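Below is a structure I'd like to ask you about.
One protein chain omitted, others in place.
Naming follows writing order (A and B), and every chain is counted from residue 1.
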Amino acid sequence: MQKITRDVLVEKAASLLENGTVDRVLGWKKGEFDYDLTPAVFTSADDLKDLVWNDFCGANFSKYLIANTKKSASKVLVFLKPCDTYSFNQLLTEHRFDREKVYAIGIPCEGMADISKIKAVTGDGISSIECGEKINVTTIYSDDTVSFDLSDVMAERCVNCKSKKHVAYDELIGEEGDVIESGRFDEVERIENMTADERYAFWQNELSRCIRCNACRDVCPACTCEKCVFDNPNHSLENKAPATSFEEKMFHIIRAFHVAGRCTDCGECSRVCPQNIPLHLLNRKFIKDMNTHYGEYQAGAEVGSRAPLVNYTTEDVEPGDVFEGRE
Amino acid sequence: MQRIGVFVCWCGSNIAGTVDVQAVSDALKNEPGVVFSANYQYMCSQAGQNLIKEAIAEHRLTGIVVCSCSPRMHEATFRKTAAAAGINPYMVEIANIREQCSWVHKDMLTGTEKAIILGKAAVAKVNLNTPLTPGESPVTKRALVIGGGIAGIQTALDIADAGFPVDIVETKPTIGGKMAQLDKTFPTLDCAACILTPKMVDVAQNENIRIFSYSEVTAVKGFVGNFDVTIKKKARYVNEDVCTGCGACVEKCPMKKVPNEFNLNMDNRTAIYIPFAQAVPKVATIDPMHCNMLKNGKCGVCSKVCAAGAIDYKQQDQYIEEKYGAIVVATGFNPISMDKFDEYAYNQSKDVITSLEFERLTNAAGPTAGKLLRPSDHKHPHTIVFVQCVGSRCSACAEKGKEYCSKICCMYTAKHAMLTRDKYPDTEVYVFYIDVRTPGKNFDEFYRRAVEEYGVHYIKGMVGKVSPEGDKLKVQASDLLNNKQLHIDADLVVLAAAIEPDKSARPLATMLTASMDTNDFFTEAHPKLRPVESPTAGVFLSGACQGPKDIPETVSQASAAASKVISLLVKDKLTGNPCVASSDELMCNGCSSCERVCPYGAITYVDKEFRMPNRTIAIRRVAQVNPAVCQGCGACTVACPSGAMDLKGFANNQIVAEVDAICK
Partner (left out) sequence: MQVNEKKPLIVAFCCNWCSYAGADLAGNNRLSYPADVKIIRVPCSCRVNPMFVLRAFQRGADGVILCGCHPGDCHYTSGNYYTRRRMAMLFSMLDYLGIEKERTRVEWVSAAEGAKFAATMNDFAQTVAALGENKRLEDLRCKR
C-alpha cells in the first residue's frame, strides 16, 4: 500500500492550479481497466476527480514534460516517484525541457504491482481492483475477491528498487528515503554465467517475440530524439518491422547502446512490453559493465554529470579484456 | 545520378603484376553510376592525368574512382587533376589496390578479386559523395599573449617583429615573471636581470606591443582567427599614463610593513609600490588591502607627494573588449607549497628555504643585497644542505607532491652550490639527490664542475628529516652509495621545490576550451609534431604552462609559438578542412553528447525557432558545428543518438555503402 493517499495529491494539485502556480498537472488516470492506468493531463480542479494514486501508478512522467512544458503558459505540476526523479534529472542534463517551467513534487513510493503476477493467480477477466491495505481483485468468473499483498505481486524493478531517495523536486510530500543496495544485477550475472550457446538461445527466444510495436522506445525517458534513427528514411538504420532475427537483435542492441550511460534503469521498457521481453536486462548489462570498468555511475543522480561513454581515462580497459573470466 | 569514371592504374607491374587490371576495369564498368572505365600504365603521370581530364570532359563525369596506390600517396594529385578538369576535388575516391592488394597478395586470382571489391566499395562511396567546399573565415591580425614572463615576452617580441600588433596580459603589476626574480642563470652564469631587463624595455618600446599589466582575461569567445576576449584591468589607483615612476610616493608611504611578495615575503614593501627597479611598466600600484586611504580614507600622502598628479583613489576596474586572431598561453609556473612537507621543517624554521627564496637571498637586488645571510639571524651560513626533488617524482598514490620531474632543479641546485662555493669558499655544501639529470648543452659539464672544481658534496639519497635545534638544523639523511645514515648540522637547508602550473591556468583552459593533463599542464595538439599548439585551433602554448622548462627551452618554445602565430596572422582568410561534422538541426535534440566528446570545442548550441504545424513556432536547442574549428575526427557522430550529427566526406551512408559493397 502506498504511504500517501490520492486525496493529498488532489488537494495539492487543486491548490496549485487555483493559485495559478501551474496550469497543467501530470497524473495517473484510470484506463480501460482498473490496473491499466494511463498518464493524463489535468487542467482544472474539476478534472482532478479522475486522478488516481495507487499501486498501479508505474508510469514515469518525466518524458511527458518535454511536450507539456512547451504547452504550458506557467508551469507544469508533475508527481515524481523516486525512480522518476532520476529520469527527470537526466532529461535536464540533456536540456530537454526548461526546469523553470516545472513544479515537481516528490512523492514516496512503496513499489508498484505487476499485473501479470496477479493474473498468474486470478487468470484473465479482471473486473475490478481495489488498492488498500491489500490489493483486492475480482474477476468476471467469480464472485470471490482475491486479496494480494503488494509485496507478493511487486514488479521486478520495484523488488530490486535502486533508490527511495528523490534526487530532484521542488516540494517533497512524505518522508525521504535512501539509495538502496539492490540485487538488480543478479539476473544479468546469471545470464553472463551461462555458456555462449545458452546465452544465444536465451536471447533468441526472448527477442524473437518482439513485434516491434516500439512501446519500449516510446515510453523510454532516454529515447527523446526528435526523430528516431529507426524511423528516419535517410538513415541506414531505418527499420519498421523486424523481418529477420538479425533485425530483432539490431533494434535492441542499437537502442540499448543509444541509451547507454543515459538510461537511469527506470524499467519502463520492460513494464510496457506487450511481449514481456525483459528489455531492462540489456540496459542493465551496459550499466553493470560501465560500473565495473569505468567506476560507479548512476545516470540522473545529478544534473550535468558526464556519462561514461562521453568520457574516458587513459587507463581504460581494452575491449578484448572485458570478457575476462568468462567463457 | 552520378556519372562516374573508373581509372585503373597498372603502376607498371606493381599492380598489374598481381592484379588483372583489364578484368578490374571491365568488372567496374557494370557498377551503378559508372559510365566510363579504363586502365593505364601510370595514372599519376602527366599522360595518365590527361586521360582522366579528357574522360571527365568527354563523358561529363561527376565523380571519379582511381584504383591505384594508397590515397596517402596520390589522393591529393588526383584531386588536383579533377579540379583542373572542372569537377569538385572531393568527388574523387581512391581504391587502394597496390599497398593493400597487389603488394600483399601473391596470387593473380585473389588479387584481382579483391581489387574489384575494393573498386566497388569506392564506386559505392562516390555515388554518395557531394561536392565539398572548404569554409573560409577572416583573420583578425592581432595576437594576445597571456602571461608576461620570459615566455610571453619572447613570443610577443617575435610576433611584433613580424609586424603584427600584440597585447600582453599580465596579472602582476609588471612583466618579467619568474626570471626577474632569479640571480644568475645556468649554465653560463650570466645575470638574469642583465639579459631579461633589456627585453622588457624592448617590449615597452615596441610600437606593436601593448601591455595590460595588473590585468586578467575574464572571458574568451569565438574561434581561430576570430577570438573576442574580455580583459579586466584591475584598478591600481594610479593613472598609468601620467605616472612617471619617480618613486616619491613609495618613499613617503607611511605603510611600510607590507610583506614583499617579489622577495617572497622575506622583507617588506610599502602599500604603494613598484615591484622592482626595472619594472615594466614602471608605474606605481596601490595595494588596496594595505592602503589606509583606500581602507578608511585616512592618509592621502602619496597623492600629496605625486608631482604628476597620477594618484586616483577612485579608480575602478576596467573591462576591455578586444578581438584577436590568435591567443598564446604563457601562464608559467610556481613552486609548489611546502606546507605538506613537515619533514623538512619548512614552516618551523626560517632557515629552511626554497630554491627561489635562495635566488632572492643571493640576488644583489634582493632583501640582503646579495649577501648570503640566514633569514633567522642574518648570520653567514657555513654548512648548507640542498635537497633535490622535494615534491617531484613522487609516486602516483602519494598525497603530496607531483609524479613528474620538475626538470630545472638539478641544474639550478648545481648553480646554487657552485656559486656559494665560489663566493664563500669556507662554506660546506651538500646536495642530496635521487638522480642528477643534466641533459642539455653544457649541462653535464656544468654539474661536473660543481663537483670536481668546486668540491660540492653530492650524495645520492634523500633527506629523511630536518629538525631545528638551537641555531642549527639537524639533517638526517641516507647515503645510498655508501649505505650509511648521515647526520649533518646545517645552518641553512634549501629545498628544490617541485614546480606546478600557475593556478590561473585551469580556469583559463576552460575559457579557451583548451585541454589540460591531470597536472594542469596544457596539452599539445600533438606531443611530437605540434608541440607548441593546443588542440584548440588558434591557441598556442609558450613556456612552462605546457610542462617544466628551463629558460633556453622556454625561449625556443616561445619563438616557435610566435612563428606559428605569425604564419596564422599573415593569412587573410583561413581555409578549413571541408571534411567536417555538421548537424541536421531538424533532427538534433540539443542533448550535448556531441559537445562533450569534441576535443576542439567546435560545437556550440543555439536556441532556434522551427516552424511547426498549424503556424506554430517551436524553439529548440540545437547543436552547431564551427567548421573553422572542427578537425573532422567524427567522435561526435557516434555520440549522437539521433543521427543528426554526420561527417562530410565520411558520412554514415557513405561508410555503410562501403560496408555493403565489400560484403556483397
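A few points about this structure:
As a convention for this text, contacts are C-beta pairs under 8 Å (C-beta built on N, C-alpha and C of every residue); 3 or more make two chains touch, one makes a residue touch a chain.
Predicted model, so just to flag it, every value in this text is computed and none were measured.
Across the entire complex, the residue among A:Leu37, A:Ile118 or A:Met290 in touch with the chain not shown is A:Met290. Residue-level contact of subunit B with the missing chain is found at 23, 70-73, 96, 98-101, 103-106, 109-114, 116-118, 121, 515, 523, 525-526, 535, 579, 597, 599, 631-635, 637-639, 647, 650, 652, 655-656, 658-660, 662-664. Although one chain is not displayed, its contacts with subunit A can still be listed: residues 191-192, 196-204, 236-237, 243-244, 246-247, 249-250, 253-254, 256-257, 260, 282, 285-286, 289-290, 293-294, 308-314, 316-323, 326.
In this section, only the chains that are shown with their structure count from here on.
Put simply, the C-alpha centre of subunit A and that of subunit B have 46 angstrom between them. Within the complex, the subunit B residues that touch subunit A are 586-593, 596-597, 605, 618, 620-621, 639, 641-644, 652-653, 656. Partner subunit B is touched in their complex by these residues of subunit A: 70, 93-96, 224-229, 232, 234-237, 258-259, 262, 306-307, 309-311.
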